[in-house]
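My structure is below; once you've seen it, I'll send some questions.
Right after this comes chain A.
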Amino acid sequence: MQDPFISFEKVSKSFGTFNVVDELYLSISRGEFVSMLGPSGSGKTTILMMLAGFEKPTSGKIFVGGRQVDALPPHKRNMGVVFQNYALFPHMSVAENVGFPLKMRRMPRAEADGRIKRALDMVQLGTMSERRPSQLSGGQQQRVALARALVFEPEVVLMDEPLGALDKKLREQMQLDIRELHRRLGLTIIFVTHDQGEALTMSDRIAVFNHGKIEQIGKPSEIYDHPTTRFVAEFVGETNLIMGTIKQSGDGRAIIQLPSGSTLEASAPNLNAGTQVSLSIRPERIRSGKAQAPANILSGTVRDVVYHGDHLQLLLDADGHQLLVRSDRAVKAPEAGQKMDFSFAPEDCWVVAQ
Partner candidate 1 sequence: MKDDRKRSWLVSLALVAPLVLFLVFFFAAPLYTMVSAAISDPIGARALPHTSAIIERWDGTSPPSPEMQTAFAEDLRAIDDDQLFGDLVRRLNSAKSGFRTLMPKTRNAVKADPAANDLVAIDERWSDPAFWQPVKTATASTITDRNLLAAVDLERSTAGDIQEMPEGSSANRATLIRTFVVSLSVTLACLLIGLPYAMIAASVDGWKRQLLLGAVLLPLWTSLLVRTAAWFILLQDNGLINSSLTALGLINSPLPLIFNRAGVIIAMTHVLLPFMVLPIFSVLIGIPKNLMPAAASLGAPPLRAFWNVLLPMSTRGIVSGSLLVFMSALGYYITPALIGGARDQMISSVIAYYATGAANWGMAGALGLVLLVATLILYTVYLRLSGEEQAKR
Partner candidate 2 sequence: MKLLISSLIACSALIGGTLTTQARDLTVVSWGGNYQDAQKKIYFEPFAKETGKPLLDESWDGGYGVLQAKVKAGSPNWDAVQVESEELALGCADGIYEPIDWSKLGGKEAYLPAAVSDCGVGAIVWSTGIGYDGDKLKEGPKSWADFWDVQKFPGKRGLRKGAKYSLEFALMADGVAPADVYKVLGTPEGVDRAFKKLDEIKPHMVWWEAGAQPLQLLSSGEVVMTSAYNGRITGINRSEGKHFNFVFPQSIYAIDSWVILKGSENKDAAMDFIAFAGKPENQSKLPEYVAYGLPNLEAAKMVDAKFQPELPTTPANLENAIPLNADFWTDNSEELTQRFNAWLAQ
């Protein structure tokens, strides 16, 4: 890994006795798109605010481009920030909003006008420059905020749940737009969200936060497919958790005994026999019917079938567990009450820390 562009070194932030961020270490490379994912109160927004300079760390250091910034006031940090509710200035036109950072930098009028135009064209709002923010739709306002945060070519762009107020369709469009911009301009983007789908779609890396700490950081596929903790497994996507005890383990595999007595094979680090563990299996990794070994095979009763359009969700009672299974529409739909077998591969089933 190259030298980190942004790094947090043992950064803590507490309000009174409450630790919002707890001894955080985090390194981000230039040009990276990092999402901070977590439930509200997990400290992800506070980290963003500390990076932007609106909050001061209680302890620890923050570096950007090799320079320690945590004593720098926000207006000297040269970071573009996109706020949750856009934070557009209602008394200024779209062009004035976008021109604001340039005006603050005392850029000559002609140059500024050119930049404003380019920035607005980039977000396809070139024709709206004379309107007031209140005359724009939510998505358009969001794009103005984006243009405003990018027009002064900041080194880092921070986004605090920028798409939270948009409807689903628009949100998805904007996700693609932002990713496209990121690639085109080579920006370093730190993106705070509580929407795991958004984080998975857009990021180079995702940091999952819980109680002021990073639970897991990694590529979207690592986070989704190989959650290391139960919290990550449950927070990112849907999952089935099965409790059991290690019977034996080694070579990245483990045999786990379930309370019912049956055993399953799963991917796992080396663990002592007798350790209580949880197994995480994604619903879409479970197939109906018996598969060829090596596979774990369970049988159970269909309790409910939920229609989702492109797929069905089955609710199964099996071995004292309730399991979610995603059923392909290509397969004939089972009916409630029907007994059936299903299977999953040991690679798709992960032992996670309790």
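A quick word on the picks: all candidates are chains of the complex that A comes from, given by their letters.
We take it that a residue touches a chain if its C-beta (ideal position, glycine included) is under 8 Å from a C-beta of that chain, and two chains touch if they have at least 3 such contacts; residues count from 1.
Quantities reported herein were computed from a predicted structural model and do not represent experimental measurements.
Chemist: Sticking to the defined contact criterion, which numbered candidate from 1 or 2 is in contact with chain A in this complex?
Modeler: 1
Chemist: What residues of chain A sit close enough to touch candidate 1 in their complex?
Modeler: Of all residues in chain A, those touching candidate 1 are 52-54, 73-75, 77-81, 83-85, 87, 89-91, 100-101, 103-105, 148-149, 152, 158.
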